[in-house]
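Removed: one protein chain of the complex. Kept in place: all other protein chains.
Going by the order they are written in, the chains are A, B, C, D and E; count residues from 1 in each one.
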Amino acid sequence: MVPADKKYRFLLVNAFSTPSISQHLSNVGGASNRRLLYFDNIKHLLDDVEWETHPGPPTPYGDWPVENREEFTLVAAGRLPIVKEACESGKYNGIVLLGGGDPGAIESREIGRRYGIPVTSCAWSQMHVATMLGNKFSVIDMAESHNMYYQNVVLQYRMADRCASIRSLNCPLPRPPLHGGFDIQAERAKGDESEVVERAVTEAVAAIEEDGAEVITFGCSASFWIQPHLQKRLTEMGWEVPVLEGYSCAITLAKLMVDLGVDASGLWLPSDRPKKWRRKKIF
Amino acid sequence: MVPADKKYRFLLVNAFSTPSISQHLSNVGGASNRRLLYFDNIKHLLDDVEWETHPGPPTPYGDWPVENREEFTLVAAGRLPIVKEACESGKYNGIVLLGGGDPGAIESREIGRRYGIPVTSCAWSQMHVATMLGNKFSVIDMAESHNMYYQNVVLQYRMADRCASIRSLNCPLPRPPLHGGFDIQAERAKGDESEVVERAVTEAVAAIEEDGAEVITFGCSASFWIQPHLQKRLTEMGWEVPVLEGYSCAITLAKLMVDLGVDASGLWLPSDRPKKWRRKKIF
Amino acid sequence: MVPADKKYRFLLVNAFSTPSISQHLSNVGGASNRRLLYFDNIKHLLDDVEWETHPGPPTPYGDWPVENREEFTLVAAGRLPIVKEACESGKYNGIVLLGGGDPGAIESREIGRRYGIPVTSCAWSQMHVATMLGNKFSVIDMAESHNMYYQNVVLQYRMADRCASIRSLNCPLPRPPLHGGFDIQAERAKGDESEVVERAVTEAVAAIEEDGAEVITFGCSASFWIQPHLQKRLTEMGWEVPVLEGYSCAITLAKLMVDLGVDASGLWLPSDRPKKWRRKKIF
Amino acid sequence: MVPADKKYRFLLVNAFSTPSISQHLSNVGGASNRRLLYFDNIKHLLDDVEWETHPGPPTPYGDWPVENREEFTLVAAGRLPIVKEACESGKYNGIVLLGGGDPGAIESREIGRRYGIPVTSCAWSQMHVATMLGNKFSVIDMAESHNMYYQNVVLQYRMADRCASIRSLNCPLPRPPLHGGFDIQAERAKGDESEVVERAVTEAVAAIEEDGAEVITFGCSASFWIQPHLQKRLTEMGWEVPVLEGYSCAITLAKLMVDLGVDASGLWLPSDRPKKWRRKKIF
Amino acid sequence: MVPADKKYRFLLVNAFSTPSISQHLSNVGGASNRRLLYFDNIKHLLDDVEWETHPGPPTPYGDWPVENREEFTLVAAGRLPIVKEACESGKYNGIVLLGGGDPGAIESREIGRRYGIPVTSCAWSQMHVATMLGNKFSVIDMAESHNMYYQNVVLQYRMADRCASIRSLNCPLPRPPLHGGFDIQAERAKGDESEVVERAVTEAVAAIEEDGAEVITFGCSASFWIQPHLQKRLTEMGWEVPVLEGYSCAITLAKLMVDLGVDASGLWLPSDRPKKWRRKKIF
Partner (left out) sequence: MVPADKKYRFLLVNAFSTPSISQHLSNVGGASNRRLLYFDNIKHLLDDVEWETHPGPPTPYGDWPVENREEFTLVAAGRLPIVKEACESGKYNGIVLLGGGDPGAIESREIGRRYGIPVTSCAWSQMHVATMLGNKFSVIDMAESHNMYYQNVVLQYRMADRCASIRSLNCPLPRPPLHGGFDIQAERAKGDESEVVERAVTEAVAAIEEDGAEVITFGCSASFWIQPHLQKRLTEMGWEVPVLEGYSCAITLAKLMVDLGVDASGLWLPSDRPKKWRRKKIF
């Protein structure tokens, strides 16, 4: 239960759950991190927050992570009732959607707006912070279908003209019965020594030199752990470029929205029968 | 069952079903139209097509049509298994998604591509035909939340620079327990005398004179019946402007794709583990 | 003479004629192909069409193909009386402009609209089909001046934001008294072994990997024969990318326009003294 | 004959000639103005120029001015041999294309470049000067088909994002056997009292207040005489807005190009077999 | 002096000072607000901030506020040494630039970056928050020259495609020896009864209905006091639209940047002799 004595009361909702992920989270779990991936990177941002996590909707298609559009739509639909219930509970003044590809994020903001509750998400938040820091950002992302799904996310957020590129690590996630797939735990354990970090450096430098990126962000949340490693490596090389990741951006923007008392414009995400309506919508 | 002796074998899938809509369709039904709304307008396009309809997924939230983003995502998720099953059946060489707001359309094309089956939809098809006929099109649409959902559809289809405006008839659909809502059957029965036709003329003329529209299209499929009435009225006024609707555009484009042997680029909608991948994606 | 018992009655008009081209076409001619270049690739699309070809206007400047802007304007002017006469004849319900660079195409649509007859062309049709299949397309084209002329065509069709690049094969066509020039017959006879096919593969892959192309099209019609060879090669390499060519796209879009009963908006291509006019035109 | 003792040696080429126009020009003619319409407005710009005029190609379709796209293409083709001959003559170091819609202008620049001779035109020149003076310009133009032709001209010049609007005076030119049509001589004789000036004021103010125009230009050269009248009227009203017309802009830009020794980039308008070529062209 | 025991240590720097403004601020001053205009609206955001204000550089041209470009450049230059000195002092971990038109803001961020100190400003912050809440924002601003200066600010922040319009209240500020000018104190004292509030409502509604604004912001800081009045009025009318003002947005974004440990990308605002450099910069 979330007490009301802190300024911020957030529910952190994962994008989806699979048996494998649940198993992993319970292993790394503990009292303090409450099954929050990447807790160490962001715990200082949660000091003034009463927070809980939700594991997210179970994937209806099998025990592997979302990657293509079909899978994203299925878990987007699954996340909406969770958000709605959280809003109705009255326990939270902000909802943070975890996961990299923001399934159901705009719809969740539409729901949150009915209750005056801001909802932030990791792709959206990284993009907004990135555009505060430089002209263009690039996205380091995992694999083909996720890249192209993410391209659509960028487009929907009207960030296409600020996105220099989406750069692929070519690390598709596990997808039975296909063999192989990126083993996030194993690579994360290797840290600076991970081959994936190496690829991220290569793609980030290409993004900077060829694509015009001035800020680096990440796509799939399975790559968020790379952020401190990549930041360190680029700084050592002499590149004065900020590297962002999703959790910290989403949490700080949720705080900002609570502070300002805003959630979303009712003209962008209208109520069902608004008192005022516009004859025309333009681009 | 669909025999193989015709060139085109299409499944026409509604966006969603509600008890009220099912009731209505069974009333207007008959052997020939197989519960296809607006059958009369398009039957000449189905002469060389073996076709079936699917009622679409039931709305999980109640007995009213989709209008806001939350509802669209829920029925989008519901439509994907229908499309997948149709593809797997081997019975069809094309799938036509009915409904105006294209829930699940891009995802359905992703699914269809795995089987080499083209999938078309009403919003997408109207926009593509419209850009063949003039510089910009406007959309006549029903109500606030649908308008803004539709704006996002236009954006995703990369048609924002070709869309002059989305014009609202301010006819929200029924939504219990709220009172009122647009009664499509009643208005359609009035035909040229319908107040809704009058509003459509007013908004279409404003779209032409103020917004730069050179082609008129419709948003929500609950307004498609207005097309011949609006075309007639504008022509009588002296406006030499084409007025499109979704069913005819979606069917003819499905035929074109079958004729050309194309469905969608695998670079736009990648396979799950494609043999070839791109290091970067740009806008 | 074209009988009226088929659904489609099309005149296929070449872009221009030269003595050399006429000689070649009469060599490859025969009863069935009626001097239609690339007949084999598209004959299945002409099954339900009554069709005739027109050789196009003779080039006024000498016995070589159009390539630069001056030459394109000269044959554009020459093609308009042909289109006008065809429309006036009452024999056709659609006109298909052959040739890759669409000389006189928009003007021909303006003429066709006066008679309610749709006119399609190869560049325009490829671009419209391409944007149905992916975010961006590239154009494989022959040589410098044609490339830059074609760039202007893309711009006029408002397709600049969908065109990833125009890629040059650097195969200028014959131009006496200059020596050399691309020998289309010779290369076409070599098929998969042609050096030009090799270059097309190289440029298509560069377009995909560097420029963001998701669909491949062709510019100059002298390169249309490469289409099946390039499609095969890219598919073998693992690239899941559609390769289009102009004739098939132009014919199928002409059918679509006949089916829908549309030609062009009178607001885009106005009548000479229209009843209704707009005070302003915007972009 | 043009002597070589002046810095600038220009041929001023009309867009087209008709019997009626020739008759009019011979009436207003005289030794000094050499059949140059609007000579009084620009004679001070011709002090340091040796100049001649060419009447332009005769319209092949009848005794009325060009207005629609078909007519523009026909006279564009007719103007190219005139430009080529002028370049070959060695008499001129600049060519100024008169007329408002720039038929054959880019093609003429392609031709001029072969001889190192700059070619300017009225639409192009107004747009370039206008963008030096404000963010956006509007175009005051005569009638529907010319408006839409002109829209395409703006697009080709890559000025769409700087063009606030094209505003119509709804003054179609004479077009037998249709009745009526704008009588340029009669209206010009009325000067400030002309109804057409009144309409121009109305549309210019609307362009300023509604469309965002910060500079006013003219489309069809039949409206260029309105320039001083409109400038005076707007200034009197308190609008601090420059009003341009085509002849003065085209002449001064031709001088500038001669002074700088430039004509056009060979990368934009390539030679027929250039030594260097680019593998790709992008937008 | 600013103690180090709070998380945020900010210097709030006014855009400029004039004798009249200094007089006013000393009148409204007191221990708590430390001469901070609009203190009441934002004091809750300063609870966890150790803050000081700087009056800003004196205007070098006379006793009136900045409004045109010349004046903005003069005070921009004056503000830079203040920012540099604040950074060098080591007392602050964030600098908030007050004032509506952001004179010297990007340059101040360049300076701040050398010290790792984020700098935010009111125009920039409103725009970034606004784009989090809706597709497009409009700006309510005071007068002509300020409007056009501000347009350039929007452009520099790459927000032109998100800015629906800048709407003018036509309230030029005092400018001796010209008579009149907007009396901010008098109008502010009238509150809801102020004619200026009325005009703001009129323009905000026009921005919503005609221009596509989904969020309302303010330009000149002399209008920031209108924010709560306008929000109230629009809400009462039924418009579900957020109204922002600069101080609160700039303070909360400064906090966010401190929390995330970011200031600006060194690729956007490079160091003077950076270790790494890019061969090309693109848009």
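One rule holds for everything that comes next: a residue touches a chain if its C-beta (ideal position, glycine included) is under 8 Å from a C-beta of that chain, and two chains touch if they have at least 3 such contacts.
Just so you know, these numbers come straight off a predicted model, no measurement behind them.
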| item | value |
| --- | --- |
| Left-out chain, listing which of the shown chains it touches | D, E |
| Touch criterion as defined above, residue of E:E88, E:E144 or E:D192 at the omitted chain | E:E144 |
| Residue of D:P55, D:P81 or D:P274 in touch with the missing chain, whole complex considered | D:P274 |
| Hidden-chain contact residue, picked from the options E:L12, E:I42, E:I106 or E:I184 | E:I106 |
| Touch residues of chain D, complete complex, unshown partner | 45, 128-129, 131-135, 158, 161-162, 208-209, 212-215, 237-242, 244, 248-249, 252-253, 255-257, 259-260, 262-268, 270-271, 274-276, 278-279, 281-283 |
| Footprint left on chain E by the chain that the document does not show | 67-70, 72-74, 76-78, 80, 84, 104, 106-107, 110-111, 143-145, 147-148, 151-152, 154-156, 158, 160-161, 163-168, 170, 172, 175, 178, 203, 206-207, 211, 267-274, 277-283 |
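Just so it is clear, only the chains that are shown with their structure count from here on.
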| item | value |
| --- | --- |
| Centre distance in Å when chain C and chain D are each reduced to the mean of their C-alpha atoms | 31 |
| Whole-Å gap between the CA centroids of chain C and chain E | 55 |
| Centre distance in Å when chain B and chain E are each reduced to the mean of their C-alpha atoms | 45 |
| Interface hub residues of chain E, defined as touching at least two other chains | 135 |
